[in-house]
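For this view, one protein chain was removed and the others were kept in their places.
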Amino acid sequence: MIAETGLAALWLAAMLAGAQLVFAWMAVARGAEPAQRLIRPIAVAQGVLTCGAMALLILLFLRSDMSVYLVAANSHSLKPLLYKFAGAWGNHEGSMLLWVAVISASGAAVALFERGLDKRTHYATLGAQAAISLGFYAFLLLASNPFARLNPPVEDGQGLNPLLQDPGLAFHPPTLYLGYVGLSVAFSFAVGALLTREVNARFAKAVRPWVLAAWILLTFGITAGSYWAYYELGWGGWWFWDPVENASLMPWLAATALFHSASVLAARDALRAWTVMLAVIAFAMSMVGTFLVRSGILTSVHAFAVDPTRGTFILALLGLYIGGALALFALRVHTVNEGARFEPVSREAMLVLNNLLLCVILALVLIGTLYPLLTEMMGVRVSVGPPYFNAVIGPLTIALMAVLVVGPLLRWRKDDPKAMVRRTTPAMIAAALALIAVIALSAGAIGWLSALGFAAAAAVALASLLPLWKRNLLRTPLYTWGMVVAHLGCAVSLAGMASESAFSQERLAAARPGEKFELAGYTVAFDHVLPIAGPNWTAMEATLTVSRNGRVIGTAKPQSRFFADPPTPTNESVQMTRLGGQLYLVLGDQLEAGRWQLRIWWKPFVTFIWAGGGLIALGGALALIGRIRRERRHKAAPKPARERFA
Amino acid sequence: MKRSLILWIPLAGYLIFLLVASLGLNREQQTVIESRMIGKPMPGIDLPAASTLSPALSTKQMADGKPRLLNIFASWCVPCAAEAPQLTQLAQRGVRIDAVAIRDAQKDVDAFLKRYGNPYQRIGLDARSTLQFYLGSSGVPETFVVDGKGIIRYQHIGYIGPQDLDTIMTKLREAES
Partner (left out) sequence: MRRLLPLMLVCAAPAFAQTALPPAPYADRQLEDPAQEAKATALMHTIRCLTCQSQSIADSNASMASDMRSEIRERIKRGEEPEHIRAWLIERYGDWISYKPTAEPILWPLWAAPALLLGAGGVLAWKRIRHKRKGSA
């Protein structure tokens, strides 16, 4: 019964979404009174129904109901509880249901909590939201029903893939989905505002929390994914410019540009058309990302969750929504007037530059990812990989950081070029000192990109703190703190990247137990290798004693592990985090004559990469909380206070 | 007028993406990397014997006027065992087959040949994929058709099934002329 109830709830929700779309049209186009009253309750009911359906699916997984196809195919009664729970969305159908549930839940939230927007735009936004949901309902109900029954039911589910049982994998995809959905809400706002021609600061303020929330989740998801790849793959790499990674990076880039330009629109009522455009691009990128991952169009290695018919469906939705929105943009945008003016030396101008660079980076990632597909159609197979992306995106990132140094130190609308030079001088000095220091430290043997990376990191670190200079820190608004922390995070992350690429050291060895290896001042003694068994794996485990200056600082036990069902070997690497970096230890294959392959890396300050990512997400969270609190206070005491960006 | 044209650029760019994506979606996915050595002379390399049952292989002596197959296999490779009957059938039809065993050990190759039959005239051992790199070959099993002048004429990637025999025979006949 549970499965049937879930399915019924989904159909009902789909019908409500249809009604919501019709009523929204009536409310906006004709100003129909009854329709206006009905829209918001319908949106809320829709959210409740889909969340209920999702809860029912989770219940089916928890109860290991093997009469449901999805459960039988993706779960097992002996699976640990956490993975039964996460198993509900660890597959195509379940993840689409999660997607729909989150979309309609956020639709309900928009209906309930949005107060600042004018009524008609609000209805139009909910209408756009319903239109998006409808497409996904169709996808879910017609092409990927999560509640399909299996007749006859099976005894138990299919074998559990031990590799899927990683907390990272259980929660990484939903984090990204949530981010994507947040961008879909921003898209709905943009379409709503275009329809009612109300692209203004109120629109920007309404859209900003959603973009920020989505951006925080994407930042977190990308950071976690990168760290996961770093420790799981066992070769010390942390970013590979793989199509799936690029698919998650592109929406993030667009969202970053979007909330910066939305901030300009909210604070200064400038960049109206551009902000709307970015909202469309951001959602387009999250759909493109989903499409690239799900359709398997680019890499044959992603052998599962890949299905061309699903790809076609997503592509059709993509074409409909984004194509429609871009056409609407082209037709309507001339009715949006330009907004407030600003000078070339002003914070607005720097934010325009920020947006320009982010969009160029985004376009290059997209082009680089799709280019092999393009040439393949012309009969030439090429690869576009790290050498290309690093070469073109590296310098652009440095330029972006330079803008980041200057931007927050400028006034709105118009600033004095001399004052700009004066205020940025400390940061320039920091950059120069850092440049000299790393060149001296590496005796000149450092790539220019890494060297500039260090310089930019130093400048950004200093400049990011300057907005706090001579300010009462307790009375500084939370969103200013958010900006400071996030920008500082950029510096930290960049420093980690530069340090990892410039100063990593590597030691590969065919090691015999008893031997010792020196790397970066650490001595790694290879004591012995012993077989060891876990619940569903066996492994050879090495014992490595690590010491520095004759003092033992720890023991590492990397494993060469073998899972029995399905037969899967993995390298369980060990990272020893020290103050100045990480020692990365891997036990490889067995070689002849009692030797083992041992891989040791010293990666100075590598953890900064993800710590910086964490800071960026934290900064976003502070900004979000700060904004929401401020809105609340405004509602309590509605004084027309002029908004400041920082 | 000019400004309104600019506004349609995003849509145009987007339509290009849709076109590429939909064409890409409906194309036949190619996962194998074809060798660029077709039409070029066989690289000459001396390989030691991979087995006690067949002599060693030197790819320098392939220009002896008659076409042959060069089969790349390994005792640890499952599809190689599956294509053995087809190779035996080819050998019975009089096709000359030389082979290269990749990253293999002599006793393993011997056991493999005893179990699945030995259609090979000569078997070289390629312990470090060297010949594979020279050939532009990307895996096992693969089979090359080499003509009487020592020119590589055709590459068959993957296992040779019963349905592939006709193609192989045709390519061998073409290599004869």
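A few notes on this one:
The chains carry the letters A and B, assigned in the order they are written, with residues numbered from 1 in each.
Throughout what follows, a residue touches a chain if its C-beta (ideal position, glycine included) is under 8 Å from a C-beta of that chain, and two chains touch if they have at least 3 such contacts.
Not measured: the values here are computed from a predicted model.
Residue in contact with the omitted chain (choice from B:L11, B:L135 or B:I151): B:L135. Screening A:P80, A:P167 or A:P344 against the full complex identifies A:P344 as the residue touching the chain left out.
Screening A:A73, A:A109 or A:A509 for touch with the missing chain picks out A:A509.
Remark: the omitted chain is touched by one listed residue; of A:V384, A:I553 or A:A611 this is A:V384. The set of chain A residues touching the chain not shown comprises 161, 163-164, 168-169, 172-173, 225, 228-229, 232-235, 237, 240, 242-245, 293, 299-305, 338, 341-344, 349, 352-353, 356, 359-360, 363-364, 367-368, 371, 375, 378, 380-388, 392, 396, 506-510, 562, 566-571, 588-592, 597, 599. Against the chain not shown here, chain B presents residues 6, 31, 33-37, 74-77, 102-105, 108, 127-130, 132-136, 138-139.
We adopt the following convention: only the chains that are shown with their structure count from here on.
Here chain B touches chain A in the complex through residues 3-4, 7-8, 10-11, 14-15, 17-18, 20-27, 29-31, 33, going by the rule given at the top. Contact residues on chain A toward chain B in their complex (touch as defined above): 277, 280-281, 284, 288, 291, 295-297, 300, 308, 311-312, 315, 318-319, 322-323, 326-327, 329-330, 333-334, 366, 370, 373-374, 376-377, 381.
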